[in-house]
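Taking it in order: structure first as structure tokens, then the write-up.
As you look at this complex, bear in mind that one protein chain is not there, while each of the others sits in place.
Chain nomenclature is as follows: A and B, assigned in order of appearance, with residue numbering initiated at 1 for each chain independently.
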Amino acid sequence: MKVVTAAVAGLALCAFASVQAAYPDRPIKVIVPWAAGGDTDNIFRPFGPALQKAMGGTTVVIANIGGASGTVGAREAKGSPPDGYTLYAVHDYIHSTYYIGISDVNYTDFEPVCLIASTPSIVTASPKTKWNTMKEMVADAKAHPGQISVGATLGSTSHFFPALIEKAAGIKFKYISYDGLAQRMNAILGGHIDLTDGNLTQKGKVDAGQLKFLATATEKRSPELPNVPTLKELGINVEYAVSRGLLAPKGTPNDILTKLEGACSQAAKDPGFAESMRKQGTDVHYLDRKGYASFLKDNDTLNKNLARELGLLKR
Amino acid sequence: MTRDGIAGLICLALSLCLLVLTRGLPKSSFVPIGPDFYPRIVLAIMALLSVILIATDLWKKRARSAKPSAEAVADSEKRNYRLVGITFAVFAAYVVLLPFAGYRIATFIFMAALQAVFEMPRSARRWIIVLTSALVTAAITYLVFQHYLSVLLPRGSWTNW
Partner (left out) sequence: MIDLLLAGIDNIVHLKYLVPLFLGTLVGLIGGALPGVTITMTIIIVLPFTFGLDPLQGLATMTGVYVGGSAGGAITAALIGIPGSPSAITTTFDGFPMTQKGQPGRAIWLGIWSSCFGGLLAGLFLIGATGPLAAIALEFGPWEYFSLFVFALSMVAGLTEGSLVKGLLSGTIGLAITIVGFDPIMSVPRFTLGTEFLRSGFPFLPVLIGIFAFAQLMTDIEKMDGSEQTSAPIKAPPLTVSHLKVLWEIISRPFLFIWSTLVGILIGVLPAIGGSAATVMAYDQAKKFSKHPERFGKGNPEGIIASEASCNANVGGSLVTIMAFGIPGDAVTAVMLGAMTIHGIQSGPLFVSQHPTIAYGIYAAYLLAHPIMVLICAFGARLFLRVVTVPKSMLIPNVLVLCVIGAFALNNIMEDVVVLLLFGLVGYALVKARFPLAPLILGLILGDQIEVNLLRAIMSDPDPWLFFTRPISGSLLGLSVASVIFAIWQHQRHKGRAEKIETEPDF
């Protein structure tokens, strides 16, 4: 018994010991501001191991800090020490939540590290609707303004995408609040909403006849969906994708950022990561620090204008 | 008034306070009813139920003013409320200490303190058992969660450890 106690105590002391070394000498935390299993989580989970490999084996931990439309995680990331041990996984919501007044965290509170992926939006319709093409839908919407129901997270990307279509096609939708793709899918399959912002992950259900893809929001037709027209082809000038990248708290030292940037560009080329992105209907879209900075700036202006047009601008 | 009545009064006060706070919540053009609609329903129901609870309590009391109630009998049992209070205090201290001292140190102190509160060690041998078990809990949970399960535990801002 004594031997066991001694052994356990010895083990315990080992756990308490730590060694100091150059960055990175302890696990890097990537804050995902939504619950595990969401779209963003699904993209950063496979990115974690790839980044870990590129960082020479330093553990990369995905920490889900969910709650309040992703703003709790944003605040936590903003308040973290700028030492390169806390990164923040972000998408376009950071602009919209700022301008709508939900959050007081702006993209300027962070240093860009890299953009890694973008997921193009697809106009997705319930099987219980009578339209088979985007044109029929638009005609129906013109005949019955404010009647077609769209499931969306109000004030976020799934709301802004149909709002852009409304503006470009001169129609009016009725919005019903459904947070997150999973809930929207339940509702659209049961016919409780007519339209929603979908993506390629739902292709299986379209093939099985449970859903209808009306149009994609890409520049060219997707090779996976050769029969689905783009919105541009139909004269609706909308391109839309949800872009996800990594940010670090403002004031993170330059050499650490450079190191992270290098690791990111390597991780973005990882075949395992590419494969899991392909499965999720997402394009690997790498931008370095400089490229990501200007991307964020453009996106910010776009979102601000959109929020103003929707009458949601609070700043 | 028994504890039912007091509980009812507290709930009533709480629901009325919150009802006052529902005033002036901004409405959105996308949602036909405001963010105050549902809370008001819930709080109104809560207030109503509290009133019923208080009323039945007062009414019951009049009905059985003479004989001691079952509740009173149950209360006369020996209950160590002092120990409950101390436990809450020790736990609160642990919560406060965690972000400053870090998980490992705070947990060690908490474990040792609470065990001592429950059963004051009277011999050196008991002290060794208490301290060892505190050390083991702090270390094993840290090892298992931080290293094996990738759950990051709080680091101390004073100790950076």
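We adopt the following convention: contacts are C-beta pairs under 8 Å (C-beta built on N, C-alpha and C of every residue); 3 or more make two chains touch, one makes a residue touch a chain.
All figures in this text were calculated on a predicted structure; none of them were measured in a lab.
Visitor: Among A:V72, A:L234, A:A293 or A:L313, which residue is in touch with the absent chain?
Guide: Considering all chains, including the one not shown, the answer is A:V72.
Visitor: For subunit A, which positions touch the chain that isn't shown here?
Guide: 29, 31, 35-38, 41, 63-69, 71-72, 75-76, 97, 100, 102, 149, 154-155, 174-180, 182-183, 185-187, 189-190, 192-193
Visitor: Hey, which subunit B residues sit against the chain that's not shown?
Guide: Those residues of subunit B that touch the unshown chain are 3-4, 6-8, 11, 14-15, 18, 21-22, 25-26, 28, 30-33, 35-39, 42-43, 45-46, 49-50, 52-53, 56, 69-71, 74, 78-81, 83-84, 87-88, 91-92, 94-95, 98-99, 107, 110-111, 114-115, 118-120, 133, 137, 141, 144-145, 148-154.
In the analysis below, only the chains that are shown with their structure count from here on.
Visitor: Counting in whole Å, what is the centre-to-centre distance of subunit A and subunit B, each centre being its mean C-alpha position?
Guide: That pair's centroid distance is 37 Å.
Visitor: Which stretch or stretches of subunit A touch subunit B in the complex?
Guide: Residue list for subunit A touching subunit B: 5, 8-9, 11-13, 15-16, 18, 27, 29, 59, 61, 63, 154, 175, 177, 311.
Visitor: Please name which positions on subunit B make contact with subunit A in the complex.
Guide: Its residues touching subunit A are 28-31, 104, 132, 135-136, 138-140, 142-143, 146, 150, 152, 161.
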